[in-house]
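Quick one: structure below, then a few questions.
In this view, the complex is presented without one of its protein chains, the others remaining in place.
Order as written gives the chain letters A and B; numbering starts at 1 within each chain.
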Amino acid sequence: MTYVRNAWYVAAWAHELRDELPLGVRVLDEPIVIWRNGRGDLAAFEDYCLHRLARLSLGRCEGERLRCMYHGWLYDSTGHVVEIPGQARVPGGARLRTYPVTERHSWLWVWMGDHSCADEKLIPPVVGFDRAEPESVYAHGQLDYAAEARLVNDNLLDLSHVSFLHAASFRMSDVWAREPSKITPLERGLRSERWIRGEGTLGELGTSDLVDTYFCYEMYVPGVLMMTVHTYPVGTAQALKSQPPDLSRPPGQFTTQAITPVTSKTARYFYTMGRRRRGSETTYDMTVTDQAFAEDKMMIEAQQQNIDSAPARRFIPTAADQASVLFKRLVETMARAEGSVEASTDAQCTPVHP
Amino acid sequence: MTYVRNAWYVAAWAHELRDELPLGVRVLDEPIVIWRNGRGDLAAFEDYCLHRLARLSLGRCEGERLRCMYHGWLYDSTGHVVEIPGQARVPGGARLRTYPVTERHSWLWVWMGDHSCADEKLIPPVVGFDRAEPESVYAHGQLDYAAEARLVNDNLLDLSHVSFLHAASFRMSDVWAREPSKITPLERGLRSERWIRGEGTLGELGTSDLVDTYFCYEMYVPGVLMMTVHTYPVGTAQALKSQPPDLSRPPGQFTTQAITPVTSKTARYFYTMGRRRRGSETTYDMTVTDQAFAEDKMMIEAQQQNIDSAPARRFIPTAADQASVLFKRLVETMARAEGSVEASTDAQCTPVHP
Partner (left out) sequence: MTYVRNAWYVAAWAHELRDELPLGVRVLDEPIVIWRNGRGDLAAFEDYCLHRLARLSLGRCEGERLRCMYHGWLYDSTGHVVEIPGQARVPGGARLRTYPVTERHSWLWVWMGDHSCADEKLIPPVVGFDRAEPESVYAHGQLDYAAEARLVNDNLLDLSHVSFLHAASFRMSDVWAREPSKITPLERGLRSERWIRGEGTLGELGTSDLVDTYFCYEMYVPGVLMMTVHTYPVGTAQALKSQPPDLSRPPGQFTTQAITPVTSKTARYFYTMGRRRRGSETTYDMTVTDQAFAEDKMMIEAQQQNIDSAPARRFIPTAADQASVLFKRLVETMARAEGSVEASTDAQCTPVHP
């Protein structure tokens, strides 16, 4: 798998990390333990005790230190061994590999590359369900995929599948597949936007109220998506001559999603859904979303099995794959640039997001 | 695994294929989608959409066409792409690999080899439960084996195991193992036949009525068996001087079975059992058959595990293995002939069944 290492990956939900209990995750096939010390600071280590490779995520937080609970080795927040039970001397060089880690938008993010490039400004500009807006309702969830993260990214980058795969859930016509979106490259991603005219609202079952909808999403390396959905009376798109509406208005719906490669053939899919509150609603109704995401999972996992059965076969790109191809090239370019970092002394991080 | 490709393989029960729902199967480790178009014609394709390898068996029949339900590519009955949503031009050469497919004897059969040799006369002369005979009762079933198809074939080709493995189910004495059957080669298989004298009827629990039974089965490449069981009063075999009885009389029991290689280490075992109706019976009682087939499955799957643990070990042939050895040689000869087909310009199909 080709993945960019100099990027923030979503490792877990912030609420998964509880007091004194370190959390074990796997990102890019590397086992990582994330923990919070007594001062509230986050740290992330490789999840291997140096002694005999026990899992530190089965360990215990002791104030500002993390103890392996197999034979008791104790580590400080920088990954240095500070105590070996039964032995006075601690080897000076013994230190765990660490990962930059931070919390934002309800998620814990780890940086998988060169520490000197780990700029928090590179965290994609998404929103989580941690912003308490009284006029909105939220829901969140996650799915574990038996498929490579890249295939889930591709799914999100080519929404022409909405017309077919989600015919019974999102119930949109074949307009998604017929008409192209407008694709704009970004420094570490791309933007895709479009009008859908005179259809029901996305995710509304049995609605007879038709609207013009402006869909806009941005997809960032390594695989983080922010989509907003603005609805208007039918005719708005035509009145605007298909130009974008005023996007500074709060969206009617939004979703933030992250696809994290766990191993080369598995991924974890994290998502937050949000919508303007209607009536006395207290939460986002996930009925349609759950059905649609199950459709994606069934199709993509079967696709992965087919790819494994016929690894030499190539995809055939189409007009609808434009965003997918663009994103793939961006990832390959960034990954290649990182390769040269390792090979030369003139090390450079990939360009930062503005 | 050595398997003949120029042969009809049982892929599924005919009743598994329902209107508008394509059916995904796997034969010789190839994923295949079988579907029926609006005119009732069958078609079979490799189960990979050319676009991004999605499963066509998750698709939808649309009249005479099959649509991939990931991004909507549409195929005609010959495997040609006829529509790519969002793109005016369809690449001319884009075509799926197809398989000859037909329905007979309650089964769907696919031809895995050279299309020009796919003669339906090569379908083995077996019968299914689709022939409605008021004087008979039927049952059918299938088992998935965690074992190579060849080992299940071997089981059927050496019925000496009935005396041991099925001692508690079929309850025959050790006569099966003591006395040889008469084996006759056929063009694409072999016939095995024998008298069993003065035993209870096969599969009858607790019977005290003894009979002379004439067992006759034919086993065809790739692994299709038709067995008939004729019973007579004790003494008939001796009166006939061990010669065959009049086999044109309808059998008291019959069974048709097919073993299809799914992968190199798994197989699907399809079977139909039939018997002359007794009293007001409406179906064939599978109690004894289910027990016996579970005994086979337990023994053969353990045998496969042993083979996997010691792949270099060889079998030791015995007198009882005569049919098994003959069938193995036939398969190897036919497979080798197919190899030369590919290598030479003087292509020849394997000889057709008379």
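Quick note on the criterion: contacts are C-beta pairs under 8 Å (C-beta built on N, C-alpha and C of every residue); 3 or more make two chains touch, one makes a residue touch a chain.
Worth saying up front: this structure is predicted, and the values here are computed from it rather than measured.
Considering A:Arg67, A:Arg194, A:His230 or A:Lys328, the position touching the chain not shown turns out to be A:Arg67 (whole complex). Within the set B:Glu20, B:Glu133, B:Asp174 or B:Glu332, the residue that contacts the chain not displayed is B:Asp174. Shown as candidates are A:Val10, A:Leu23 or A:Leu50; the residue that touches the absent chain is A:Leu50.
One chain of the complex is left out; on chain A, the residues touching it are 29, 31, 47-48, 50-55, 58, 67-72, 84-87, 91, 94. Although one chain is not shown, part of chain B still touches it, namely residues 154, 158, 160-161, 163-165, 167, 174, 177-180, 298-299, 302-303, 306-307, 309-310, 313, 315-316, 318-320.
In the analysis below, only the chains that are shown with their structure count from here on.
Fitting chain A to chain B on C-alpha positions gives a rotation angle of 120 degrees, to the nearest 5.
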